[in-house]
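Every protein chain but one is kept in place in this view of the complex.
By written order: A and B. Residues from 1 in each chain.
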Amino acid sequence: MLLFTAALAAVPFISAKADDDRAHILKVYNWADYIDEDLIPEFEQWYKENTGEEVHVLYQTFDINEVMLTKIETGHEDYDVVCPSEYIIERMLKNDLLLPLDRNFGSVPDYTVNVSPFAVEKFDEMSASGRRASDYAVGFMWGTTGIMYNKAFVKKEEAQTWGILWDPKYEGKILMKDAVRDVYGSLMMYIRQDEIRSGRVTRQHVMNDASDASLKIFEDTMLCAKKNFAGWEVDFGKERMVQGKAWANITWSGDAMWALDEVGDEIDLDYVVPVEGSNVWFDGWVIPKYAKNVKAANWFINFMCTSENAIRNMDAIGYVSVIGTPEVLAYKIDESLDETVDLTYFFGEGADSVKVNSIQYPDAKTIERCALMHDAGNRTEAMLDMWSRIKGDSLHSATIIIIGLVIAVIIVFAVMKALGKNKKAKRRANAKKTSSRR
Amino acid sequence: MMKKFLAKSYLYVLLLVLYAPIAIIILFSFTNSKTIGDWRGFSLDLYSNLLSGQAAHSATITQAVLNTLIIAVTAATLSMFLGSIAAVGIFNIRNRKVRKAIQFANNIPMINPDIITGISLFLLFVSLGISGGYVTVVLAHIAFCTPYVVLSVMPRLTRMNPNIYEAALDLGATPFQAFRKVIVPEIKPGMVSGFILAFTLSIDDFAVTLFTKGSDGLETLSTYIYADARKGGLTPELRCLAAIIFLTVLILLLIINRRSRLNKEQ
Partner (left out) sequence: MNLTKLVQKRSNWVAPYVLFLVLFVVLPLLLIAVYAFRNPAGQFTVQNFVKFATQSEALSTFVYSVGIAIITTLLCILLGYPAAYILASSQFNRSRTMVLLFILPMWINVLMRSLATVALFDFLHLPLGEGALIFGLVYDFLPFMIYPIYNTIQKIDKSYIEAARDLGATNRQVFTRVIWPLSIPGIISGIMMVFLPTISTFAISEILTLNNKRLFGSIIQDNMMMSDTMNYGAALSLIMLVIIAITSAVSGDDSDLSEGGLI
């Protein structure tokens, strides 16, 4: 008893102690593999130098947007800075889950102005409930969704279309990204390509149309493609591509870049954004309503926006920073490349034909066929249900029947056994009665 | 003779299959390659990376191992005491129905798969507004470990002379003294085996920890490996860690085994 009361008494004590420390802790919740981890201790030091305050970063990662959202929306977890995708930011704005940013850093410059106007403009499309998105969010990384493929098994022409998913040649060889929104939006552009080409619908509409009809077409089409899937991945696809264990991977540009950097000489990988279109996405830093260290959170966001830190993050993770300064452009130009890309949309005038890696910075033409995702609102659940139906459907009806029969037999057996026991017990009871009567 | 040979070889074949995956991990801990199956010559680089703290996530791995041990020791110790005292209590309950009910409740955590235990406790902590951390994980581990302690202590009590405790009280001992001086020595072997069982269960647990660890970045070895697996397989240095853990457990078990045999012979 003593022991137990002691244990219970310890609970408030420990949490009280934690509260005391909280002012010096910054809880960062970011995508897995999404930062140069050396920057974390450097931030702690930089923060101390400029504000005189100690801060310790608690760094945690997630790999599915919706999981992160749940922790904040339902769990009211007190993360100080999180890095969701744009459509989640829209939803968080709608549901009043964010705090506005404070861009006043005293003598330290506001580095958030380094973000390319292109990214700011895209973020502002996410404004909701009368809140301008760029007042609440600062971009971090951006990219496209496309197909990474192993050149030994897949030809470029084949990878240039989403149609590869239905090509019987690739049975069990394609890894699918477990990200419903990205895959849904991109593949709907393939499914409805005729309508888009004839101008009857816009790409933006196709990507975000979550009507029952649209969901149904997608589900049916995807089920036909399922034979080709080697598996569903959130993070391990790049790893298996590098090992040469899968032929193609529906993935994000940054993962592809990471794999291309990592892969040995014996395997040759490439990445394309299919011609039918795809999605362009942006992840950004926001401060949730339940944050407890708002000041350090703002400073952390600012720290991530210097050109130097943007370049270091890019080098570490393969994704592309939204920072659009000349320094970043100068660093990214690689004269050894053959092709040039038009990046005026991102770096402004003078970047109309620069030698920059086109997986990281897609050409203006590629961007034209990409659309932005929006929060699906109350259709989210229907969409998630549809997605788990596609993932979960791994049964043939014959197997169901056989398994059902086995289960039935077991239940019958169990019932008979239980009845038998009862009978036995009754018999025993009867026997006792008779014996006592005697 | 033939029969004996067949029986023996069956055991060996089964062992071979059981140990093949572990053997491969240990084998490839001695080569510096990112993936298993890619042999790049014998090297101890991975071990030196792990032990010198140069591996990519060394600090996190060390912290995770430490957390695992702290949680296991705390949870096992607390459940040992809670379970032993409870066992004495249950043993002395005269009312059969009450006793059955408590034993039934005691069995629940053992029968429940860990995901159910994890989810139920997750809902409890969410409803009470307690944020996860060491405390919640330890409480959760106590919840599924204690029943095993109760079960390992019970048989010892049946062998005990029920009157010594009363005698001790009559001679002026407080209940606590009587427990410490009279009951504990009798049930000690049961307590120890209960502790060992609780310790291993806690170390091996994954699902319950995952649901109760909260958001303060608490990672145990299992949750770390899970996060790692989602990213595409083991960090190379974890192969060394697996090898080290395996050999440690193997040696410990062999020593315990030899000791108990020597004791018996004496």
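Operating definition for what follows: contacts are C-beta pairs under 8 Å (C-beta built on N, C-alpha and C of every residue); 3 or more make two chains touch, one makes a residue touch a chain.
The model shown is predicted, which means the values in this text are computed figures rather than measured ones.
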Across A:106, A:168, A:199 or A:392, the one contacting the chain not displayed is A:392
Identify the residues of subunit A touching the omitted chain, counting contacts across the whole complex. 1, 3-4, 64, 66-67, 69-70, 73-75, 172, 175, 178, 229-233, 236, 240, 243, 245, 380-381, 384-385, 388-389, 391-395, 399-400, 402-404, 406-407, 410-411, 414, 417-418
For subunit B, which positions touch the chain that isn't shown here? 3-4, 7-8, 10-11, 14-15, 17-22, 24-25, 28, 35-37, 82-83, 85-86, 88-94, 100, 102-117, 119-124, 127, 139-140, 142-143, 146, 148, 150-152, 154-155, 165, 169, 174-176, 193, 197, 200, 203-204, 206-207, 211, 221-222, 225-226, 229-230, 233-234, 238, 242, 245-246, 249-250, 253-254, 257, 260-261
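By definition in this document, only the chains that are shown with their structure count from here on.
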Chain centre separation in whole Å, for subunit B relative to subunit A (CA means): 34
Given the complex with subunit B, which residues does subunit A contribute to the contact? 3-4, 7, 10-11, 14-15, 18, 27, 29, 32-33, 58-61, 63, 71, 74-75, 77-79, 233-240, 242-243
What residues of subunit B sit close enough to touch subunit A in their complex? 34-35, 78, 81-82, 126, 130-131, 133-135, 139, 215-217, 227, 229-233
